[in-house]
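The next block holds one structure in the form of structure tokens; read it before the comments.
Here the complex is missing one protein chain, while the rest keep their positions.
Think of it as A, B and C in the order they're written, each chain with its own count starting at 1.
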């Protein structure tokens, strides 16, 4: 018996990645893949063809993955839930606790405020909220890496209250999506590296702020500096975390080990090693290293694949929890 | 006294490259740079702003460079010539001897057949046709490399009559232009190398055919295989040239030395070395190496910069000839 | 019951790739991984540590993969066969029919001539020679692509007798191995593309020649032009194949379809599509497209992953045949 899956927004980079992962998943069976732009064309990694959104019946599936843009996702989520299907929304629509916050960062009214709040799905940080539920907001790629880096300290209250938490992050170009633009033109990206929307301009800032403050209400503002790297995929961030005085370095290490020691997708590197993009690419893993240059500040490096743990494979991981399947199903090859 | 220059199509990669080169040229002074798309914005490497085409007066300049698309260039060329300005057309409009050939390769009627034939401007191959004249067809990037590789043998009649001449060519992405598209999206190009329009489909095939047959009427068909390389600029081709039986290897070497020994922009490598893209990038040079694996076939490798010798700097070189300036003016730094 | 596997030369790029593939193979169990240079270090994708060659017992395994350099492989192969273990040799040592040919291309006496000839393992071309045997010479990366491109025509005798067959090939840098050198320095490769050892200088030329002449004794000399691409992995070649006059285009297409229609790892593209590197990367597949620009010549493009179908995964495919396992075992994910 398979769980029947529908994917909306299936032709973008995240959608394609998701479909390739679904193809290797024993319990999930792709029933339809929606793309208005590529309707009628073959779906890579599948025997299906893309179908226009008005030609699929949401009742035919047990769950949907929404890789649609923000604004378009929430109405589809509402429709799916009404029809009895579970939802993992990979857009930003369900990530904020309140419609007010959403409007502040996305400059538009929330399209389905009744759906808020929806659990925010990083299983390593809040797994107990995600099991057997019907809807999950799949986090942004940058927030996934940033929160995996900072959360253990936030949860135990080791952050210096109200002090800025700096996240200097770097991502491959697939994070910018499949639509051609000057920003993603090969000649523009090649040989370059550029920060963009740095400080508190990027929309992911709000997501990181919100989640940190849930864990530690006195968390200071996130200073978030995304950079565009001349690679296709992969994401790495260094978080500069100001510490409360009474936390020692060995306590810090223990905090991360306690949080992550049993996590199949987290690799906490030993001292002396530093996480790098390549460690994480094409996996659902997050690779984390800790560095203590001065007593008052910890540096945490976290590398993920922006299309996997930052999007599609984390969505699968969340879906596994929703159906009470083994969390690693379809994500780790067993022999 | 400066020669006043107008550039049409000034915002594309070739136009930008040309303007940077004009900035370093002692005799040419940029008077206007036309771009309808970027009208009003600052021209990089210049104090000017882009102007729309209907806001410039062709009478104000002594010559124009046309970096406009095929179809749009020829009418501008006619207008400039009527106004007494010289023309270097970097599009394909003036490259064919006849409107019939043009229509065959570009699937549209020639927009100004009275301008044909116009001299085809590769100074190292036909300099005597280019001095003091009023209009030059600037060759395509691929034909420049291919013809510099094959022409010396064609001119002396060493090609096996009617046998296919194979040109396997590889170019950086700037050759595809500045307009964003799926083909030029960073994620599509990164990690890939792809042949496209191979055989006799690419429009540059006709140009190479035409010029080879002018040099050697019995030249066989060109088999032309362009590839898109994951680099921003640079172009390299390997030509596989079938030889007439009565030509020996030492004669072949002499042919290339005789053709190119005095050329400031051609570097004929000694035996044992092989041309590479990096040798030519950011220069007006062509780097050529000869290889004789079997008696009946010579391999000639030729590397150029597609935006320089393949477009903008060759246009300057041609313009220098048109005004009887030193051919290297603005192209080689003198100390 | 698992088949016990030893890997020699396990720390190079091919060895690492092989170990990752073995990890996903249900029937093969890695028993030891030999690397003198990295002895004592952890083997990536495995729970083992690298062991020095003198600390492993070849009797403990059922087969060995030799990723050792030419010259070093053949003695190990002899030793393994004596001990009753099967052998897939990924070096050049067992590829030639005779020690004379080997010496001609490798400038050294063959280290174990009694092992020659050993079957040359491209299953799509000579599967019947490979089943249940004890030793296979795993082909070079370039010859794999070149032969998959040319072999169907050679086998049916459609090649123009004695006419040169041109193979213009391009490979990612991992093909040059893991040892650091000027040639593989990032700064040297970045932004460049370079032909090397072109004509008939590269050692793989001999391998391609030999195999083509087995299929078609009148095959002309291979003109082989390898290029170094600025990518990490992937290989593509375009073969320019002169045809006998009495072969029509539709016959040519039929020849390829007849050869490959049932092959799980070959994708013959429909007319109008062209193979590209990305089609094949990280798979055991070969993607092939056919092009007929002129009656007397066919162009065949073939893309593979140099580390997979060009080395490690083809080695697994060969090993599957040797043990009479399904040929796709460990190479295609089944759901």
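Assorted remarks:
In this section, a residue touches a chain if its C-beta (ideal position, glycine included) is under 8 Å from a C-beta of that chain, and two chains touch if they have at least 3 such contacts.
This one's a predicted model, so the numbers in the text were calculated from it and none came from an experiment.
In the complete complex, the residue from A:113, A:157 or A:221 that touches the missing chain is A:221.
Remark: the omitted chain is touched by one listed residue; of A:16, A:118 or A:238 this is A:238. Within the set A:117, A:195 or A:326, the residue that contacts the chain not displayed is A:195. Even with one chain removed from view, chain A keeps its contact list with that chain: residues 164, 166, 168, 170, 191-196, 198-201, 221, 223, 225, 227, 229-232, 234, 236, 238, 240, 274-278, 281, 291-294, 296-297, 299, 301.
Against the chain not displayed here, chain C makes contact via residues 13, 172-174, 178, 180-182, 184-191, 230-233.
Everything below uses one rule, namely that only the chains that are shown with their structure count from here on.
On superposing C-alpha atoms, the copy chain B sits rotated by 180° relative to chain C, to the nearest 5.
By the count of C-beta pairs in contact, the leading chain pair is B-C.
Mean C-alpha positions place chain A and chain B at a centre distance of 47 Å.
Distance between chain A and chain C, defined via averaged C-alpha coordinates, is recorded as 39 Å.
Of all residues in chain A, those touching 2 or more other chains are 191, listed in ascending order.
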